[in-house]
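Then we have chain A:
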Amino acid sequence: MPEPLLRVVDVRKAFGGVRAVDGVSFDLARGEIRALIGPNGAGKSTFFNILAGLLRADDGAVAYRGEEILGLAPHAIWRRGVSRTFQITATFATLSALENVQVARLSHTRRSRALLRPAGGLEVERSLALLAQVGLAEQSGRPAGVLAYGDLKKLELAIALANDPELLLLDEPTAGMAPAERGALMALTASIARERTLTVLFTEHDMDVVFTVAERVMVLHQGRVIAEGAPDTVRADPEVQAVYLGEAAWAT
Partner candidate 1 sequence: MRRHRVSATLGTLLLLTALAAPVAAQAPIKIGEINSFSGIGAPFTGPYRQAVEMAVEEVNAKGGVLGRKLEVVFRDDKGQPAEAQKHAQELVASEKVALISGTFLSNVGLAVSDWAKQNRVLFVAAEPLTEALTWAKGHDHVFRVRPNTYEQGRMLAEKAAKLKYTKWAAIGPNYEYGKRAWETFRDRLKELRPEAQTVGEHWPTLGKIEPSQFVTAILGESPDALYVSLFGSDWIAFVREADKRGLFKKMFVVGILLGEPEYIDPLKLEAPEGMLVTGYPWYDLQLPAHKEFVAKFTKRTDKNPVLGSLVGYITYLSIAEAIRKAGSTDTDKLVAAFRGLKVETPIGPISFRASDGQSTMGAWVGTTKLDAKRGVGIMVNYEYIPGDRVLPSDDEVKKMRVGN
Partner candidate 2 sequence: MSPSLVLIQLLSGLAHAMVLFLIASGLSLIFGVTRIVNFAHGSFYMLAAYLTYTLAATLPLGAAAFYVAVLLAAASVGLAGLGVEVALLRRVYRAPELYQLLLTFALVLVVADVVKLFWGSENLTGPAAPGLAGSVEIAGQLFPTYDLALIGLGPLVAAGLWWLFYRTRWGVLIRAATQDREMVAVLGVDQARLFTSVFVLGSFLAGLGGALQVPRQALTNVMDASIITEAFVVVVVGGMGSVPGALLAAALIGVIDAFGVLVLPRASLVVPFVVMAVVLIVRPWGLLGRPEVQQRTAGGAIVTAGTVRVPPRWLAAVLAALIAVPPFLPTFHVWVLVEILAFALFAASLHLLMGTGGMVSFGHAASFGLGAYGAALLVTWTKAPMLLAFAAAPLAAAVGAALYGYFCVRLSSIYFAMLTLAFAQIAFAIVHQWYDVTGGDNGLLGIWPAAWLAGPLAYYYLALTACGGGIALLARIGRAPFGLTLRAARDHARRAETVGINIRLHQWTAFVVAGFFGGVAGGTFAFLKGSVFPNLLAVPMSVEPLVMVLLGGVQAPAGAPVGAAIYKLLDTVATRYTEYWQLVLGAILILLVLAFPRGILGVVGDRRA
């Protein structure tokens, strides 16, 4: 078996007395699209924030391409090729859609600190291409602050792709979108991922989306992984069913 792209070993994080992430371990193979699901408060966002360097883990290890990344600053993790989106869209509100992507591109090409060259002409083609890829070409001149919610989600995806990442962490990529849009965005994401052989780990509430896109599914409950496997296997798992009992999303 080849070395996994991401190896997570026994990651733990507690807030006060609450164990938000309680010994999570798994491997993620290169090119895999995996969903991380679980009820509200299962620790998904906390775990994502740990992976991205926004939160410090209490314990554990995370090897990315065989290299420890736990404890690195967010920007350093991003530099290694791990990109992410946020559950609540995070874009630069007063910057145009194009500038949003440009900022990321300039950072990727290590030109963020250039003091005197006008930014207007830099990385424009690549950035516009990324916007076109997510279907935002026509919105490129508008400030992110005035974009529709669905467009913001797309913009985030374009930003996340700006550093030609190998691993994409998507935190609820379709949250807050209309059901029709959800499928389309995830299909787009999946096709981009396959085209670029990206590895994707995403959390999602919409089980339709999960079972359509994910190759493997992992279930987090009270900070621990209680099941992992192909979508159908996980769906049939009695423990998973018990956890999700009564959750509307599961009923679909």
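The candidates were selected such that all candidates are chains of the complex that A comes from, given by their letters.
Convention: contacts are C-beta pairs under 8 Å (C-beta built on N, C-alpha and C of every residue); 3 or more make two chains touch, one makes a residue touch a chain; residues count from 1.
It should be emphasised that the depicted structure is a prediction, and the values quoted were computed from it without experimental measurement.
Listed candidates 1 or 2 all sit in this complex, but the one touching chain A is 2.
Those residues of chain A that touch candidate 2 in the shared complex are 52-54, 73-75, 78-79, 83-84, 86, 88, 90-95, 99-100, 102-104, 106-108, 111-120, 122, 143, 145, 159, 162-163.
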